[in-house]
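Scroll down for the structure; my scribbles are underneath it.
Of the protein chains in this complex, one is absent; all others appear in place.
Labels run A and B following the written order; every chain starts at residue 1.
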Amino acid sequence: MSKDIRSFFKIDNSKKRKNESNISSIEKRQKLLINKLVANDTNIDTKDNIAKNDNIATKDDIISKDEIVLKNDIIPKDDIPKNNIVPKVNIDTNGNDTNTKPSLPKNDSYEYSFVDKYAPTSMKQIIGQQGGQSNAHKLQQWLLNWHKNHGDSNKKIKVNPRSNDSSSMKAALLSGQPGIGKTTTAHLVAKECLFDVVEFNASDTRSKKLLKEEVSQLLANKSLKGYLTGNEKTVSNRHVLIMDEVDGCAGNEDRGGIAELIQLIKESKIPIICMCNDRSHPKIRSLVNYCFDLRFQKPTTNQIRGLVMSICFKEGIKMEPAAAEALITGTGNDIRQTLNHLALYSAGKKSDQKISADDAKKNAQMAEKDVKIGPWDVIRKVFSADEHRTMSFNDKSDLFFYDYNIAPLFVQENYLCVKPEGKANQILSKVAKTADSLSLGDMVERKIRSNMAWSLLPTQAIFSSVLPGEYMKGNFMKSPSFPSWLGKNSKSQKQKRLAQELHDHTRIVTSGSRMAIRLDYSQFLIKAITSPLQEKGLDGVSESLDVIKSYHLLREDIESLLEITTWGSTKNLWDQIDSKVKAALTRAYNKEIRPYSYSVQAGVKKKRTANFDIEGYGDENIENSDQEEDEESIESSNLIKVKKTASLPKNKVNSTKATVAKTNSSKGKGNK
Amino acid sequence: MQAFLQGHKLSAQKPASFNSQRKEKKSREKPIPWVEKYRPKKVDDVVEQNEVCAVLRESMQTSDLPNLLLYGPPGTGKTSTILAAARQLFGEFIKERVLELNASDDRGISVIRTKVKNFAQLKASNIRPDGKPCPPFKIIILDEADAMTNAAQAALRRTMEKETRTTRFCLICNYVSKIIEPITSRCTKFRFIPLHEEKIIERLKFIAEQEKFNIEDEALKSIVETSNGDLRKAITTLQSCYRLKCGSDIKHSQVTLLDVFEMSGIVPDSYLEEFIKVVKSKELQALENFIDAFTYEAYSLSQFFDQLSIKIIMDETITNNQKAIILDKLGESSFRLSTGGSEYLQLIDFGTICIIAFSKQN
């Protein structure tokens, strides 16, 4: 195998050298071409086939295109391998050969991975995409009819998102698992329909801004490639935009990418093909509505086997059909991976040796190891006594590494659901031991995270997964549940924040620290506010307002207090109060209390983070307070002329509230 | 420190520069902590530490100085010594010639690379602006150097070597082991030893004399005992006692033993004795009651443990085996305490172990 890897490296190096030498001469022409989009030349595909066999450069256009690949990342990556087969020839601007430099020795077919070497070059070669009902065919039809349907921008076609009519859609979405040929299909279809391809994939930043600027700019360009090569007399404006890996739009840099993409689709004058792995991803779901939905299925084992056998034949690898099958199932019907394995395997063997089914199985098993199992399966394996019999120590600790972020949480959540083997009176001591080990694991985790001591991970694996599994091995009494720690933690963070805010607001009057506010004050304070209301009804309003005033509390703080002091099933003090009284309090509050320095900020923050104040109110109350707010804002806007300073902050609060509310509602619509 | 020194000077000059009666009165009494007020002005004033003083005196005459690494426990005069030396060398131009950085300044690698390097590269003449001669170099004092990251220390070593012509470095730290090897090998190392009790008493008496108040000899002695050879701590304690107890009232000008206990945060002996009595009685309930009461008194538990360890070692009624068990646990509890453990739980855990130890005969 090591020899194999070395040979792979060699390829890499030679490619690099070749590229470097080309760059200087390219640069001149690069200036000329830099803004021009050059995509697939429609003529090449046949030539490519020839080129593969006789390794001689024939056409300038192939080279020019290849060199642009070096600078312009736009060219679909699947094209690169094809062109790599063609030796590089440097040309001057006149298009004459000046320096023939075949950097690759002839007959070196081994130097290309099978994936690239046997990539399909026409639609017919795509596995599992033959026939009229195939996705490739549908895509082709859609693409060919696109300009008929959308070409005339004046003629508006009513788009009905519910209809499955492909013609109404301006974009197509290809979805399916990795390695089943989505990208290949898209490119080949585009090529056969004589479209130029512009591609963006995960390697390009696809933020909103970038999409807007670059893509629209690119689409406005016209391809001069036909001119340069002299093959065509007209400028092609038949582009297709391929957005590969749209579900990879992630993180800060790609923020708003999907939304912008949808916008782009709406306005686009060219067809757009999007691709993703997981079409149920929340980000993609919104996109689906605007796209012609094509779902790619995994090719069957038989289909792949045909390919594998034919490659074996071409390469002179001897392989039993059963071995091929084992290899394919081992990789989970992933064509790309199957070919990679085949390449790896054949390189290790002498050419006259035959690949037996056993070897292939072994190979496939190696591949199988990489199959990801989810945390639910992991947790079952950790505690199941049956599984333990066949597992080595390493296997057990490997369970932890499937996802070391969540594995310890799962173990902690579920170890109590396991009925361990052995005597009943030892269960508790086993539980205690397990809990002890988990607590050690947590200490290790802290060290890992705070000191970046990732080398301690195996230690954590022992404490957080292996030992608990060992102590508690047995059977699950109920199905494992998802770690509640995550939810609880965020809740306690929120409560901490609430207590902090309360502390900030009451700080002037009280003497305690934040903890004292939480531990001692909060409960009594809320009682002091609610009990007059509860006992005296409307007459108690002024009394409780007094308390609120003297502690500089905001309206929101009352809800925070309530939330902090309500335990489990105990009844919310606020709910026991008559809603009329509550409304009266709100009114009185708004009238009497002037905003504090922190009001605006706190108001906005609170609304943004959570709208639990709605939970506190009765339904009726929401309306009441809304009305209140409206009146307030009108009043204050009237007041502005008279008393600008006093009413301004209030106004601000209201307006911010209003805008927040607006955004909330619009969000809601978006989700629908 | 520059800012501080500046402040110090200002306060000295102020009385002359202000005319207003009120201001003048106030400024004259401008508060300076005694630690600063009685900081040695000359190398000769430094108490003890003969070795390093000798070297510094020597260098004062020859106007040359090696790179220095001063280390030792806190309050033994490391910073004072080098500052006194610098003042003697540069007089009032100390500000231009000395750069002091300590843990409160940002001393990441970037500061070492920019600020320190830039300062080090400045050329220093051998004549002061007022015409007097002075040594042709600058001093960079890196106080609390053990708090510097290793990366920052590594960035320093080349600068140290390259700029020897114009700059001397003086590193000050508590633990020499925290300084990376390449740095220590470039410096002359001096260890500062904890001061002897007599020396501290002498110094404290001198201060009391200067400040015109009386202090019991007993009290003085207990100050020294609690300070463990840390002169700064001793002087601070003395001043605190004075501030709190004497004030402007002359009649009160007497510091007593009890005051010192309160000021220095020492746990009164009665608590220690009671604790030992309680654990010897082997009554868990009594222990719980004692600990409840003790935690409400807000004494520092770490201090309690420190005092207890001495007491237990000295106690002849406890057998060696028992001592071994107790002190072993004491170490563990102290460690947990210092890393954040709860006082109540650690103390009660320790107490139960003591009870177990005493339950075992022999």
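Just so we're on the same page, a residue touches a chain if its C-beta (ideal position, glycine included) is under 8 Å from a C-beta of that chain, and two chains touch if they have at least 3 such contacts.
Methods note: contacts and distances are computed from a predicted model.
Comparing "Ras-related protein RABA1f", "Centromere protein I", "Replication factor C subunit 3" or "COMM domain-containing protein 3" against the UniProt entry of the hidden chain yields the protein name "Replication factor C subunit 3".
Under the touch definition stated at the start, the shown chains contacted by the missing one in the entire complex are A, B. Screening A:263, A:277 or A:523 against the full complex identifies A:523 as the residue touching the chain left out.
Contact between subunit B and the absent chain runs through residues 1, 3-4, 7-8, 10-11, 26, 29-31, 33, 36, 74-75, 102-106, 143-144, 147, 230, 232-233, 236, 239-240, 243-245, 247-249, 262-263, 265, 284-285, 288, 295-303, 333, 336-346, 348-349, 351-353, 355-356. On the side of subunit A, touch with the chain left out of the figure occurs at residues 412, 416-417, 425, 427-429, 431-432, 434-436, 438-443, 445-446, 449, 484-485, 488-489, 491-492, 495-496, 498-500, 504-505, 507-516, 518-521, 523-525, 527-528, 531, 543, 546-547, 550-552, 564-565, 567-568, 596-598, 601.
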